[in-house]
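With one protein chain withheld, the remaining protein chains of the complex are depicted in position.
So, chain A:
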Amino acid sequence: MAIYVLSVSLAFAFLLIVLELVRRQKLKEQYSLLWILFSVTLLIISFNVSIIEWVADQLGVKYAPAILFLFGLLFCFAFILHLTIVITKLTSHVLRLAQEVTILKEREVSHGQND
């Protein structure tokens, strides 16, 4: 029984941490949604393990916990992909900013010389 208490409290703590991060503006709402979804799912599964067994049965998986690993991994992949997309966008924004600033800086210097 100890494992159920442990997993429920872990999932609950995780959900609280995510929400607290959003409250402190350390995490943007748009990025928190996936995490909230993840921790709520975790919580539901911890409360009711038979869900996993039912899904495993439906998919014909003999070892039910394997379902956990499968979806856990898939979630990680999806999230990492999402992160690299965000990084790509950030990189191009930073580049554009650096370019604009560089051009503005030169304009300021050359105008200063004319005055």
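Basically, a contact is a pair of C-beta atoms (placed from the backbone, for glycine too) under 8 Å apart; a residue touches a chain by one contact, two chains touch by 3 or more; residues count from 1.
In the analysis below, contacts and distances are computed from a predicted model.
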item	value
Missing subunit (named according to UniProt) among the choices "4Fe-4S dicluster domain-containing protein", "Glycosyltransferase family 2 protein", "D-amino-acid oxidase" or "Osmoprotectant transport system permease protein"	"Glycosyltransferase family 2 protein"
Among A:Q25, A:T84 or A:S110, the residue in touch with the chain that has been omitted	A:S110
Touch list for chain A against the chain that is not drawn	95, 98-103, 105-106, 110
